[in-house]
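Below: the structure, in structure tokens.
Note that one protein chain of the assembly has been removed; the remaining protein chains are unaltered in position.
Up next is subunit A:
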Amino acid sequence: MSIVTVQLGQCGNQIGHEVFNTLCSDICGTHGLCSKKENESYHDSCKERFFCEEESGVPVARAVLVDMEPKVISQTLSMAARSGHWKYNSQAHFCQKQGSGNNWANGYSVHGPRHKEAIMNLVQKEAEKCDRLGGFFTIMSMAGGTGSGLGAFVTQCLRDAFPTSFILNHVIWPYGTGEVIVQNYNSVLTLSHLYQSSDALLVHENDVIHKICAQLMNIKQISFRDVNQVIAHQLGSVFQPAHTAGGGSGYSRNPLGSFQDPSLYTSWLNPQDAFNAWKTPRAFNKYEKSAALVSNSQFLLKPLDSIVGKAWNMFASKAYIHQYTKFGIQEEDFLDCFTTLEQVISSYTNL
């Protein structure tokens, strides 16, 4: 069961690189702390899931790298290749020169349609290499222009081209105070569009990860690399093969498909069904014991409400709107997005 990863924009590509790094070092590591047979089974399953064998023996990540400017992709490709343990397919990337200028409309309405064919071709190629395609995992930030705008467009294309596949979007929630001034607009536009095509959104908030680095890991001068490594570690521990509680001896369950059973602790759901526990005897990445919790709860209600609030505030003054209308996103489009998200907020609030 294989997963094809699509890394979008600077953030998507930087994180994607750390994820594959983490997965690879986990597989290559000898700290399995379990039986050899167990280890082998894990090893094979993980490799199958994320990597493709090549004649050279170096595993090739099942990934497509997309960015509208070349610097990050070229860095990512070369860092991976230098590791010696794994690499990206040197053909599986698409980039342009100008970037998206932090403009969601530019990513979605201009770059999207213009480069749809080229990007989907690369995705198709990766999908065909899989014996059994589990689904797609896209990594993007919401604050910028490429990951957010082009990411939303590509997700739509994935849905159209692979109507029955599972699509999981990994979305990076920006810091509350400024990385990008128009980040709230970009976030609102991204989320409302992803809701139409994605099966699930897995969220990491920069502020939260930053706190983990500062308080739990005691890192003094936190860099984006530190942040990305924490994220990669969390993703890795969620995606790694695990046995389900219901037994079964292989690592063949579709890791993405499990998100179809959301864990909602509400009155109308049986607590037994609410919690899915997966176990594996094999240790992950040098941690003897680790647990990862993925939940669907009201946890994100506050941040979502905050972003929508700030975006609405800015929208009321019409600030920056001319930057979006010049690329085809009109005020009505903004209003539709606000409506969608207010509905989501309302649904979560009423739980």
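By definition in this document, a residue touches a chain if its C-beta (ideal position, glycine included) is under 8 Å from a C-beta of that chain, and two chains touch if they have at least 3 such contacts; residues count from 1.
What we mean here is this: contacts and distances are computed from a predicted model.
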_Looking at what's absent rather than what's present, what does UniProt name the missing chain, "Tubulin epsilon chain", "Pyridoxal kinase", "Protein FMC1 homolog" or "aldehyde dehydrogenase (NAD(+))"?_
"Tubulin epsilon chain"
_Which residue of A:C28, A:A81, A:A118 or A:A214 touches the chain not shown here_ = A:A214
_From A:C46, A:A61, A:V180 or A:L304, residue that would touch the chain that is not displayed_ = A:V180
*In the whole complex, what residues of subunit A lie against the chain that is missing from view?*
10, 14, 69-72, 75, 97-103, 145, 175-182, 210, 213-214, 219-225, 227, 308-310, 312-314, 316-320, 322-323, 338-339, 342-343, 346-347, 350
